[in-house]
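Everything on this sheet refers to the single structure shown next.
Every protein chain except one is present and positioned as in the full complex.
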Amino acid sequence: MNILVVNPNTTCSMTETIGQAARKAANAGTAITAVTSSMGPVSIEGYYDEALAVPGLLIEIARGEQAGAEAAIIACFDDTGLDAARALAGIPVIGICEAAVRMASFIARRFTIVTTTERSRIPIEELVKRYGAAGDVRVRAADIPVLSLEDPQSNARDRLRSEITSAIAKDSAEAIVLGCAGMADLADDLTREFGLPVIDGVSAAVKQAEALVGLGLSTAKRGPYARPYAKRYDGMLADFAPQLLSGT
Amino acid sequence: MNILVVNPNTTCSMTETIGQAARKAANAGTAITAVTSSMGPVSIEGYYDEALAVPGLLIEIARGEQAGAEAAIIACFDDTGLDAARALAGIPVIGICEAAVRMASFIARRFTIVTTTERSRIPIEELVKRYGAAGDVRVRAADIPVLSLEDPQSNARDRLRSEITSAIAKDSAEAIVLGCAGMADLADDLTREFGLPVIDGVSAAVKQAEALVGLGLSTAKRGPYARPYAKRYDGMLADFAPQLLSGT
Amino acid sequence: MNILVVNPNTTCSMTETIGQAARKAANAGTAITAVTSSMGPVSIEGYYDEALAVPGLLIEIARGEQAGAEAAIIACFDDTGLDAARALAGIPVIGICEAAVRMASFIARRFTIVTTTERSRIPIEELVKRYGAAGDVRVRAADIPVLSLEDPQSNARDRLRSEITSAIAKDSAEAIVLGCAGMADLADDLTREFGLPVIDGVSAAVKQAEALVGLGLSTAKRGPYARPYAKRYDGMLADFAPQLLSGT
Amino acid sequence: MNILVVNPNTTCSMTETIGQAARKAANAGTAITAVTSSMGPVSIEGYYDEALAVPGLLIEIARGEQAGAEAAIIACFDDTGLDAARALAGIPVIGICEAAVRMASFIARRFTIVTTTERSRIPIEELVKRYGAAGDVRVRAADIPVLSLEDPQSNARDRLRSEITSAIAKDSAEAIVLGCAGMADLADDLTREFGLPVIDGVSAAVKQAEALVGLGLSTAKRGPYARPYAKRYDGMLADFAPQLLSGT
Amino acid sequence: MNILVVNPNTTCSMTETIGQAARKAANAGTAITAVTSSMGPVSIEGYYDEALAVPGLLIEIARGEQAGAEAAIIACFDDTGLDAARALAGIPVIGICEAAVRMASFIARRFTIVTTTERSRIPIEELVKRYGAAGDVRVRAADIPVLSLEDPQSNARDRLRSEITSAIAKDSAEAIVLGCAGMADLADDLTREFGLPVIDGVSAAVKQAEALVGLGLSTAKRGPYARPYAKRYDGMLADFAPQLLSGT
Partner (left out) sequence: MNILVVNPNTTCSMTETIGQAARKAANAGTAITAVTSSMGPVSIEGYYDEALAVPGLLIEIARGEQAGAEAAIIACFDDTGLDAARALAGIPVIGICEAAVRMASFIARRFTIVTTTERSRIPIEELVKRYGAAGDVRVRAADIPVLSLEDPQSNARDRLRSEITSAIAKDSAEAIVLGCAGMADLADDLTREFGLPVIDGVSAAVKQAEALVGLGLSTAKRGPYARPYAKRYDGMLADFAPQLLSGT
């Protein structure tokens, strides 16, 4: 089974962290291809970065499908471009927030998502509402830049730990979801340290991709995820938009 | 990986249907043990049957965990006894309604569950609300007794087809979820026939069990799923209740 | 008028507390029969105990109806087995959480339920949501074992008082609901002490039972509360399940 | 026990219908005083009539409390002026919509309210939402003027029957609530005719009043129902506003 | 363009504050007529005052429409009598809470309303829920009498500032809405002082009135805001009710 994992920001070191987590989570027979978007922000922090990351993300998903991927994962906790990717692709597409929230719901009734920056908190709260878990989930921001997670000198991990401590004490959190793809390598250590389930979205999405492919399920093509109409795209996008479509 | 699938009604032929669907869905390395409850109703149709099926179900889950199961599936679409089983067991426990609804949500925005009897419709609607998908899901009853699904002479499959047709025409359903464990063998044929994703809960639950075990995740033991307190159980239940607990 | 009050745990001293509260609340012409379940846990603390208490509870309700009860009350604040009992019985069945929440809603816009253990908090929050009062009600756990309420030496009442104080100060609670049948004798004293309405679920349920019987209303038998189908029940339950049904 | 029933419109013949239903519902020891407002519209059909009925209603409630009533019922299905009356009065105040919806919720999971005019439908839907039953209740308008219910020559009852038939067929209604005080005399006949519970709000409110008074419960006076501040009221209202307050 | 602003309490000095804010907000070509109700309480603090303010309010709106107003504003943050006024009037009617909440939603995702008294908090929370912003808005009470806002010696403004400080620190408020018409003159100073948008409902309502009139939009007269039926109104109200109606 071939699964594509797209890092929709352009920072290759983060793609490595993500790819390792994905491979660790994957079944023996699953090949993970982790790619970095070539177009967009170096990190996704808020709505603006999210929007500018989408075209690059869509290119990678279209290319990956053409190259034989059977499912695609969007490795940003804002589930950047998820709906557009689902409409574009013939293969299932999974967001890591969505995957983490749904998997956490199988094992806990109240849990807390710890994300990076305050400006990402409300977008994630909106996702949680969309995924139907709003009453059961709190979102906390550790107030750390996304790229500081890549820097072993930063205090990012300490701030993260501090928010987990608060989540257990004040939110009655039964489990923790790590709210950034850049935290994908921390789940095991934090599980041990805090003695409760700590869920990483990249790993969760790999398992959901395997599950969907395993059952032969893909995005329903009636309704909002129907294949895009063939039409003209103007300007800079004209270079790749038709190519995207021809790939589906 | 060892996964226990419990049929919480006492009809062995249904367990066979369920077991076959589970094995078909499972990964190569996954062993499925499908067991029939020895205590309770021959089919689960409504709240009363559901309640009487729980003790027998809990016994099978406790036994299965003692025998080495790494996850347990409750193969009744009412998710009978799910919360009690989660509190009892040290391994993850998955309901087939929950698994089907969450997997369907990865591939469709509006879908319809087709179940058997009218008296099961509202319990399933309540589950859908609990799982956070109330706005996106319709529940239809085909008005067929559960056990008629085991009888090739009955018109059960025709009635089921008729409701799927209505779901597509009137509910804007993009996908269908089969709302009874006894329908587990029908998903593939109906997918082909109707040309849209048809999801069986037993298969979905197997994949979710593999996903949770694969990531080393199990039920959070803080909060409502904490291990039951050791205490006296009186009457007929005294025979098995302590035994259940000693197994956890 | 004959009203049956079932204590679904097997602790007779708690049945006495409950029976006294019920008799105190009842009209002059109402006879209260308070019975103790003979099968199940000595106290109900969380989902597991709840599930194991249901068969014993259903036996008592079926017996009570056969003996002439005109309404039945389930005297556990988790409203244990309420739906199954409603399907089974020809007489109205009332849960004490449901009764307390609905009566409190006639006299207060924001109120707090104080229950015993943390593991009961989320089940009660789910009930409150089901009863449509989620936005107006807070649930607090006093962190006391249920049976400590029967023990005059315990600090249970002090912890209860402490949570009521917090509810008034922090939740803007206008009234208090006592979230355990074992607190049924405390409502009057606490009302006087705190100077706001304190509502006991057992008393509330007695008044609702009198109201329904007085108007000749009973459970609707269309839909999810339709009389259970006659069918075979296997195993230990075979001893009483048909007997239950023959009583309806 | 003395219970005041206020008809907030000025049509005495409707007060008689209401009073009879109230007396029929009341316990042996309950005295019903049914009064007609002396100020306001002859029938309440929509928001405008509702608003103009409130001052007259408040006068009757204040007078009734001074005269010894232990609870007050507002006998209009819009629950006209309920919040203001609760703030004003020292005795519990009950709306008939509120009482009917809460009592119906003890015996049915899905029910339909049949009211008079289309312009009352949305106000009642708003009440149902406020009372937490929005997901379970449909509201239908029989398209009949309120006062036509008093006229034996009108086709009002036939239209009402027609909507009940639709509710059973199309809404999966398990029970019916009559959505106008002027229908208070019809519940018994319709119950027999349709073979499902038909609930009248006036009767329901009498039982809730008896329940609250029986338990010594009255409106919480912290928060939004705190006693009105003493202050000046100008204009026409100056004649009765202070008098109202002095009565509380 | 002629816009009527009704102060539904009888305190003329507050009408002046309101009128000034309205004129400041209005376009060059907009004439503001600010009137004081002649009937009702000197300030509106809670449900009781609200109800008694409605008849006087309706008179002013009917008179204003007869005199040529093209839109009417109800200048009390409880949106007193809004539905009745909409049914009565042929011109659009705007509540200041509604206007402020909707305008704030264009510029902020989370904001806090600071109102006067605790007894107004829940009515405003109910409005916020009705206007669809419940998940995004907190309501705080500064615990100040409405008329203290008119008194420069009072500490009302300090208490208001203190709640704004808390809203920013604890509610993650991105903007503030002033929850009382009597605060209409404070928005500019508080905006400067706190460095975030502070929205006054009177000003917001003036802009919404201009917007509706500018587009030729007025209240839909199908459904709940249909013109009141012609009927008899008894008692004190008989003096003005027909006159109101004849004006529409």
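Here are some notes:
Read from first to last, the chains carry the letters A, B, C, D and E; within each, the first residue is number 1.
Keep in mind that, in the parts below, a contact is a pair of C-beta atoms (placed from the backbone, for glycine too) under 8 Å apart; a residue touches a chain by one contact, two chains touch by 3 or more.
All figures in this text were calculated on a predicted structure; none of them were measured in a lab.
Touching the missing chain, out of E:Glu50, E:Glu70, E:Glu126 or E:Glu174, is residue E:Glu174.
Remark: the omitted chain is touched by one listed residue; of E:Arg23, E:Arg63 or E:Arg109 this is E:Arg109. Considering the full assembly, A:Arg86 is the residue among A:Arg86, A:Arg140 or A:Lys207 that touches the omitted chain.
Residue E:Ile199 is the one among E:Val5, E:Val35 or E:Ile199 that touches the chain not shown. Remark: the residues of chain E touching the chain excluded from display are 25, 27-29, 92, 94, 98, 102-103, 105-111, 131-134, 168, 172-175, 196-197, 199, 203-204, 207-208, 210-212, 214-225. The missing chain lies against chain A, touching residues 10, 37-43, 45-52, 54-56, 58, 81, 83-84, 86-88, 118-123, 126, 130, 145, 223-226, 228-229, 231-237, 239, 241.
Here is the rule we use: only the chains that are shown with their structure count from here on.
Listed candidates were C-D, B-C or D-E; the one reproducing the A-B interface, defined as more than half of contact pairs identical by residue number, is C-D. Ranked by how close its C-alpha mean sits to the mean of all protein C-alpha atoms, the top chain is C.
Rounded to whole angstrom, the centroid-to-centroid distance between chain C and chain E, based on C-alpha atoms, equals 44 Å.
Note on chain placement: the centre of chain A and the centre of chain D lie 53 Å apart, centres being C-alpha means. Counting partner chains per residue, chain B has residues 118, 121-122, 134, 223-225 touching two or more of them.
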